[in-house]
Each structure stands twice: as C-alpha cells, then as structure tokens.
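Just one protein chain is left out here, and the rest sit where they should.
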Amino acid sequence: MANSRKSGSASVLPFTETKVKPSGRVNSLLRQIWKHRILYLMLLPGLIYFLVFRYGPLYLAQIAFKDFKPLLGVEGSDWIGFKNFDTFFKSYYFGQLISNTLIISVAKLLFGLPPAIILALALHETKFLKLGRIVQTVSYLPHFLSWVVMFGIMLALLSPNDGLVNQTISAFGGQKIAFLTNVDWFRVILVGSDIWKETGWSAILYLAALIAIDPTLYEAATVDGASRLQRIWHISIPGIKNVIVLVTLLRLGTILDAGFGQIFVTYSLPVYSVSDVIDTWVYRQGILGFQFGLATAVGLFKGFIGLALIVVANRVARKLAGNGLY
Amino acid sequence: MKRFLGRSRDDIAFSLVSNGFLLFVLIVVLVPLYYALMVSFMPLGYKGNPLALSPLDWKFEAYKQLLGQNTFIQAMMTSLLITVSGVSLNMVLTVLMAYVLCSRTLPGRNIIMTLVIFTFLFNAGLVPNYLLVKNLNLINTLPAVILPGAISVYNLLVMRAFFLGLPESLSEAARIDGANDLYILWKIFLPLSKPILLTIGLFYAVGHWNEFFLPILYLNDRELMPLPVLLRNILTAANLGEYVESNAVSAASQESLKMAAVFLAMLPMLIIYPWIQRHFTKGVLLGGVKE
Partner (left out) sequence: MLKLKTHSLSRPLSLTMVLLTVLALFLVACGDNTATTTPATTTAAATTASGAQITTAAGAQTTAAAATTAAVTGPVVDLTVWMAPGAPEGAAPPADWEAYKIIKEKLNINLKFTMTPVGNDGDTKLSAAAASNNLPDLFQMTNRTLFYQFADQGLLGPTTQLLPSMPERSKLRYSNDNLNKLVTVNGAMLGLQEPAQLYKRNALFIRQDWLDKLGLKAPTTLDEFYEVAKAFTEKDPDGNGKNDTFGFGSFINGPNGLGINFDFIYGAYGLPGLWSLSPDKFGLAIRDPNYQKATEYVKKLIDAKIVDPDWPTLKLDDLRSRWKQGKYGIFVEDFCAAMCQANYKGFDANNPKGNLVILDPPKGPDGKNATSTFAPVGTYYAVSKKAIDGGKGPAIARLLEWANSGEGYFLLGFGKEGVNYKFDATKNIDVTGIKPELVYSSKEQQPILQMKTMAYIGTDVELRARYVLFQTGDGRNIDPLDYYKKSFNEPNLDATAVELIKAAPNQADISRYVSEGLVQFVLGQKPLNSENWNSYVKGLDGLGVSDWEAAAKKSLQGAGFLK
C-alpha cells in the first residue's frame, strides 16, 4: 500500500498539471481554483472553524504581551513587550521546571511507545480471538480512570505502610520504599502509571492501522516461507510506520506538556524538586494568582519550542523514514 | 523445517511469547481495576483487604445512592446529547477537511496545512478562549462546550495519513468515470476507512463523555451540567470542611461512592467498545481471508 502511494507520485488530478503560458498565470490559477471548487466547498466548514475557534483565541492571546486589564479589554490594555515572558524566565525555579518537564515528557514518549506498538502487534497476531478481545477491552479501560481515582489506587498499591507492593517487598525480606515521596522513584512512578493507564488506549490506533494492511501481503509472505517475526518486521511495521511517525512527531510538538492532570494530583512537597513542571507552576502562579498575561505567555513559549522541535523532527523524519507530517 | 502438529517450532515459540504478553497485560491491568471495583462493593465498616472481599459481602449501596440522585439521569442525558451531537459534528468536519488536505494539487493546500499545524502547537489558553466564547454569546449554552473542539488537529492528521495510504488507483478510476470529490469520499474512501473512522469517532466520543472542565467554565445552569461535573461534585464535596454539615446519613463509605461513580461513568464505554471491536475484526475479514 505504501508502495502504491510512492509510485503514484503525480497527483490525484493528473490532467490538471498541464503547462500554461506565463502570461496566463493569473488566469490559470483562477481556472485551477474553479476546477477545485468542490474541494473548496468541502474545506469551508473546517476552515471557518479554524479561523473562528483557533485563530480567534490566538488573536486574543496578545494579552501575553500586555498588562491585561479586564476593564480595558484585550485591545485597550497597554503593551508591555516581553515582560510576562521575563517573569517566567527569571522565576526562581525556572531551570528546574524546564528540566523536570523535559525529563518526564521525553521518558513518557520513549518508554510509552514500544508497549503500545507491541500490544497492538500481539493483538493483531493472536489466534485466540476471545483472548484478544478480552485483552483489548480490558486494556483500554484504565484510560477512563481520572487521575484523582488513579491516585487512590496508587496509594493503595504503593503506600510505604500497607501498600500491596510494599507488603510484597517486605514479605520477600526487602526494604519498604516510599515510592510516592522518594525523589529517586517518583518519576519512575509517573512514567509507569502513565504507561499502565494509556498503553491499551494508544494501541487502538496502531491496531486500526494494522487492520487496514492488505491481507494478501501476508499471504504472499507466508507462501514465500517467511516466519511470523519476519512478517511483522517486513509487513506489519512498515504498514503502520506512517502512524508511528505521525504520532511521535505530534508528541514532539507538545513535548513541554508533561501531563498536568497526572502530576498535579500525584505530586507532593517532598518530590517537587523532581516533578514540578511548567504547567503545574503556571497553574499555581498564573491561573490561581489571576495572572493571565503570564499564563498566556508561557503557553506561547511552549508553542514556540514545539514549533522549533517539530520543524527539525519533520526534516529528520523525511530523511530517515521517507515521510513526515506534511 | 521441523513441524509439530503442522506448525513450525518458531511459530509455537512466537505464539507463546505473544499470547503470554497478552495474558501479562490482562493481569497487570485487571488487578488494580478489580481492586477499585471491590472498593465500590465494600460494605460500610469493612476493614480487610478489598481484594479479599467475598462476593457474598458485596454491597451495592453506593450505586443505589448515586443512581437514586434525581439529577443523575438528567446529567447522563445531557452527556449523551453532548457526545452524540459533538461526535457527529466532529466526524463530518474532520472527514471533509482530512480529504481535502490529501489533495496534492489544490492551490493553497500548503498554507492551509501550515495554518492547521500551527494551531496544534499554539494554544491560546484559558482566558483568550473564554473571551472568544463570551464574544460569540455562547456562555451558558451547550454549543460552548461542543464547538471549540469541533476538530482535533491530532485526529485530523491521523485521518489524513490514513486517506493518504489508500490506493490512488481507486480514486483515479472513479475520476475518469466523471465522479466528483464528494462522491469519491463517500463511495470509495469512507467504506475503506471503517476502522479508522471508528477509532477516531471513539476518540472524540470519549473526549466529550469525560469532559468536565469546559462545562464548569462555560455553563451556569445546573440543568445543563453533564455527568462528569456531577461526579466531580460528589467527589469533591467530601473534601471540603465547610460542606460536611449534611445530616443525610450515607450507607456507603466515601471511597465506595468514589469508585462506584467511576464505574458508572465507564459503563457506556464498556458497552460501546465490544460493538466497535466487532467492526474492527470485520474490516479484516471483508478484505479477504485472514491467514
């Protein structure tokens, strides 16, 4: 399938690619547009949505550069340049916030991706359809647990006193560990609980892509005597490569989101030094402190970092994998 | 190649590893979930380990209490309304736009694509979004919680990637026969995209079903509040010293109520998913014989 796309490199509409004289360029553009009128019509609702609901707020996000006063409104407030950004950059814990954010976020990306892909592959390969269905249904359930509830479960499992895990550890003669308040363990817990909660859910997307792979490819491979591992490596993985690249690229774009909901609920003072991230700081200082200019500025800063990363990563992906985001 | 019961040794080893992995996942996920479920069944005053709770001792007081709230059904209906209308809007807009963005010849396609990705990276934040909703006069209406998320860039790009993977020969043939784009999308693309349509529909549906922040922010009337807000109120009500004055004695502990609320909220998804799964496997079978 991937092959067919590469070979059909020309276009969806090959007959519109006819050459035009330079003098008629404007005319030709108009003709092109007229030819695509149905496409434009199909685009219209989405375009309106993006202009109103995505660019509308972005226009109002100018409060990041303003001393925002609600009575004066967004436009009436005074410009103050980069002062809000400065407040963030010069804040006491800035360096720590950035490094915590990056460490947690990158770890979630790196360690979260393989389990989801492996689960999808195992589900796709299994011949015990019942088992597959049950695992699929069960594995995606944790996604619906809110972090507040997750915290309750984590406490029951990880409490240094009577948590299941620690009871097991001490039954085997080990030392009890205060996972949730231990600076060495806390990030492991963050990443691990995130994987536990989201792996089944992320696998759905990969599974959908696996199902779309043309079954005749597998048949041909079987006839050629390929083992199942070989089939996975040469058919399944290439078949879902696009989705993997896409998901990873998008995740890179939001690399400065380390998971506010999770951290806000699970972190505590003993582990602030390893888990206080940009978003938790913004919530405490910006949202609860009524400093919306500051909160918006940090949001834009995160966007710029994401933009830079995604542009670079997109180039790399195009070179290495032959495709990218756009 | 050595064979055993018609299967190669490699095959058996692979089967062991991969199905073993599935079993492992099953257990790792189920134990905490079972724990939570047992907490919701715990009788008041139960002091032992929830995992050891015997089915004979299961109490459904927490569920009775939650379902007995006259607001519960109303909130559930509101959630349903938000989810159904939200998802239909999501799907129409996303599919149309994803299809258009597949075109390699449309003048302006790169600009549009850039515009779309840009909004994925830049989120204006709480106040600018609130100001917009207010300026559109949507405060305290259900569209306020549906329209701002009408298209998820993530889902849009996944959809587009999937469309790009469809064989072009199909659409080209139709085009030569004089079919227009709407026809191609409807008759050729969509039927081939069932797994991804269901997946993305599920993503959207879950998003709507679980949303509590936007309703809290934009809606004022309690009649408009969806289920997650109600559940959140039940959960947080216990956390504030000022609100413990109630004389209404509960027959279930606070923990049981919490977990019962969680499972009640999960229920619709538990019902929907097997149905979606059926179509997942069907998609494979339709394409040909599996193995």
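Labels A and B are assigned to the chains in the order they are written; within every chain, residues are numbered from 1.
Keep this in mind: contacts are C-beta pairs under 8 Å (C-beta built on N, C-alpha and C of every residue); 3 or more make two chains touch, one makes a residue touch a chain.
Since the structure is predicted, the reported quantities are computational estimates derived from the model, not experimental observations.
**Student:** If the hidden chain were put back, which of A:27, A:99 or A:273 would touch it?
**Tutor:** Counting the whole complex, the residue in contact with the absent chain is A:273.
**Student:** Residue by residue, what part of subunit B touches the chain that was omitted?
**Tutor:** Residues 44-45, 47, 69-71, 81, 84-89, 91-92, 126-127, 130-131, 134, 137-144, 146-147, 170, 186-188, 190-191, 194, 197, 213, 216-217, 220-224, 229-230, 232-234, 236-250, 253-255, 286 of subunit B touch the chain that is not shown.
**Student:** In the whole complex, what residues of subunit A lie against the chain that is missing from view?
**Tutor:** Residue positions of subunit A that touch the missing chain: 68-71, 73, 87, 91-93, 151-152, 155, 159-162, 178, 180-181, 183, 266, 268-270, 272-273, 276, 281, 284-285, 287-290, 292.
Convention: only the chains that are shown with their structure count from here on.
**Student:** Per the contact definition, I'd like the list of subunit A residues that touch subunit B in the complex.
**Tutor:** 1-2, 4-5, 8, 11-14, 16-17, 29, 32-33, 36, 38-40, 42-43, 45-47, 49-50, 52-61, 63, 68, 74, 118-119, 121-123, 125-129, 131-146, 148-149, 152-153, 156-157, 164, 196, 199-200, 204-205, 207-209, 211-212, 214-216, 218-219, 222, 227-229, 242-243, 246-247, 250, 253-254, 287, 292, 295-296, 299-300, 302-303, 306-307, 310, 325-326
**Student:** Could you please specify the touching residues of subunit B with respect to subunit A in the complex?
**Tutor:** Within the complex, subunit B touches subunit A at residues 8, 10-11, 14-15, 18-19, 21-23, 25-26, 28-30, 32-33, 35-36, 50-51, 92-94, 96-97, 99-100, 102-107, 110, 112-129, 131-132, 135-136, 147-148, 150-151, 154, 157-158, 161-162, 164-169, 171-172, 175, 180-182, 185, 192-193, 195-196, 198-199, 202, 206, 210, 235, 255, 258-259, 262, 265-266, 269-270, 273-274, 277, 280-281, 283-284, 287-291.
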